[in-house]
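Just one protein chain is left out here, and the rest sit where they should.
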Amino acid sequence: MSEMNGKYPEDMGLRDAPMIEGEHDYGTVTDKIGSIVLDRPSPRQWYIWGGIAGICLGSFLVSFCWLIYKGVGVWGINNPCGWGFDIINFVWWIGIGHAGTLISAILLLMRQRWRTSINRLAETMTLFAVCCAGLFPLLHTGRPWVAYWLVPYPNALAIWPQFRSPLVWDVFAVTTYLTVSALFWYVGLVPDLATLRDKAKHKLAKIGMGIMAMGWRGSAAHWHRYEAAYLALAGLSTPLVLSVHSIVSLDFAVSIVPGWHTTIFPPYFVAGAVFAGFAMVLLLVIPIRKWYGVADFVTMRHMDWMAKIMLATGLVVFYGYLMEMYYAWYSGNQFEIALASNRLSGDYKFWYYALIFCNGLAPQVLWSKRVRHSLTGLFVVSLIVSIGMWLERFVIIPVSLSHDFMPSAWGGYTPTIAFGDVMFFLGTFGIFLGGMVAFVRILPMIPMSEIKHLLHLEKHESHPAAQAETVA
Amino acid sequence: MHTSKQEPTIFGVIAEYSDGEAVLAAAQAARDAGFKKMDAYTPYMVEGLVDALGNKDDRVPRIVFICGLIGAGLGFLMQYWITGVDYPMNIGGRPNLSWPSYIPITFESGVLVAAFSAVVGMFGLNGLPRPHHPVFDAPGFDRATRDKFFLCIEAEDEGFDARLAKEVLLATKPDSIQEVPNL
Partner (left out) sequence: MPQIFSKKANYLARGSIVMTGVVFVLIVLISHNVTAYTHDLGVAFQQPAPFSHKHHVKELGIDCRYCHQSVEKGPFAGLPPTETCYTCHSQIWTNSPLLKVVRDSYTTNTPIEWNRVNNLPDFVYFDHSVHVAKGVSCYTCHGQVDQMNLLYKENAFEMIWCLRCHRNPEAQVRPKSEIFNPNYDYSQHETLGKQLVEQYGIKKEQLTNCWICHR
């Protein structure tokens, strides 16, 4: 992977680096990004990853059908661990699904120009990650075909969802998040779809893109309302994205299970979500920018900023781990203390130390500029962080559930592998990867109209980077 | 939606420019010349263009704000009606109107309705979806979403005169001037 290393020598400050590299005008931006979809053949890696996604989708279908046929007993959940892989994976995927909206919405409101190149990719990743996440609680209910019972509608039973339960809040939060993210993503796509409609040569492509573009013609009056709506969506998504993982954390924090019942959960979950989300964005962006030759738009400057955000949120998460230990000691509550010692020296202690390594120690290398500017280094750190965030949910869920209050009710948790937990988890990668593979093939992965706007701004400002930096 | 008695034979006169500043200046010039019914077509949002054209419309944020409030209000009332009026139940000894636990869903429903209103309001006020529009017949208009900037003075304008419009636009040094047919 040595050729993937960034092109900046260490002494060159990224501060002065342009947001878009190479010689580009509006036309070449359109050609470079649009032709990936319209006329360029897919790189070899596209087929490889499509194949991998296909295999994963196959394992998804098999384990899904088996689950529906047999019931949730095929998963490793049982008393006392009623939540296992399903909820771990739910929280993991939904955490990953936070980077997209964060990049799109919060960075837009903060007028961070570097969001422009990566926001589409991150938003798409969000959509598929949230779809994967949503599957788990839905199937965990045991009867997913009556999942519509979760929606309050007048029914023959005259009963309603229980609005005082965090699990119902979760339903609303996740569905709202998915809907708003999809709207945001689609609204962002419309001008680009119009560009592709006008660029396409093939009649079918013209019609297909034309239908999705809704007849967008770039009218100034339209642009004005468009920008207002887009900003409004960003403004709405910003608190939304924070609320979603807060509410996910309340699924735990509202209960009285030791290790869950703490007020630090919402901020610590949100930070963890951003942490995991950026790690996943990096995991996707680093190879894609190379395979598709879009390094002009996704520059080392972008990598550097993402790494810094990962470092910052990683520190918040690490603080959370330390605080959990402190809480246990300071509370004087015997159950909390027992849980803390169980984490440090119980059956699952290996996973706890692995978690501390992955999320607490490993990201510290991002302090080093050399690591932040090495694509290989970033890729490895992101991979470690992704694993670490999964371990975090593992440590939270089965470790607390297996040893709660009564020793007589203690137990263990073992996930099932074939046709069960592990196979299903792998299967959701099929949805995620398959979705991403399809996306880069049929939709523009970088927002062309926004890049053009950025190009315009960068051309007409004497110190483009300096201005963006003042906010950062 | 033509209100005039005779159907205009052309949709308007369109001029093509290569950058945002040029189309902005041209819009200002056309406005100064007295034209009101016109629109510009650009590949990205050019700031200040709606002010120059005089077709600024700031209703979307208001719609979003009002719909957001309505959504949140309805969300809260729904929960209150369900748990307090329609089927009160004793859940952990909480009162029927246990408003703190309604906050998350109140917020989510406000966001959901506001987001839909932003999208529906934006497309609705823009008159989209509209896959067919006369301006698409303008020669070379496919570059309006690529790298060209267009200004179109529409024939519906009260004081429209194709010759005058062309003169005004010619003074702004466009790359080309064309008539847009109204087919």
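Worth pointing out:
As written, the chain order gives the labels A and B, with residue 1 at the start of each chain.
Rule of thumb we're sticking to: a residue touches a chain if its C-beta (ideal position, glycine included) is under 8 Å from a C-beta of that chain, and two chains touch if they have at least 3 such contacts.
Predicted model, so just to flag it, every value in this text is computed and none were measured.
Every shown chain that the unseen chain touches in the whole complex is listed here: A, B. Within the set A:Asp86, A:Asp198 or A:Asp421, the residue that contacts the chain not displayed is A:Asp198. The hidden chain makes contact, of the residues A:Ile159, A:Ile256, A:Leu322 or A:Ala418, with A:Ile159. From the set A:Lys206, A:Lys290, A:Lys349 or A:Lys369, the residue in touch with the chain omitted from the display is A:Lys206, counting the whole complex. By the touch rule set out above, chain A reaches the unshown chain at residues 154-159, 197-198, 206-207, 210, 214-215. Mapped onto chain B, the interface with the missing chain covers residues 87, 89-90, 129-132, 136-142, 183.
The definition used in the following text is that only the chains that are shown with their structure count from here on.
Separating the CA-averaged centres of chain A and chain B is a span of 31 Å. Across the complex, chain B is touched by residues 25-27, 30, 152, 158-160, 162-164, 166, 168-169, 172-173, 176, 179-180, 183-184, 186-187, 191, 194-195, 197-199, 210-211, 214-229, 231-233, 236-237, 239-240, 243, 247, 250, 449-450, 452-453, 456 of chain A. Across the complex, chain B meets chain A through its residues 19-20, 27, 39-46, 49-50, 53, 55-61, 64, 68, 78-79, 82-83, 86-87, 91-92, 94, 98, 101-102, 104-105, 107-109, 111-112, 114-116, 118-119, 121-123, 125-126, 128-133, 135-136, 141-147.
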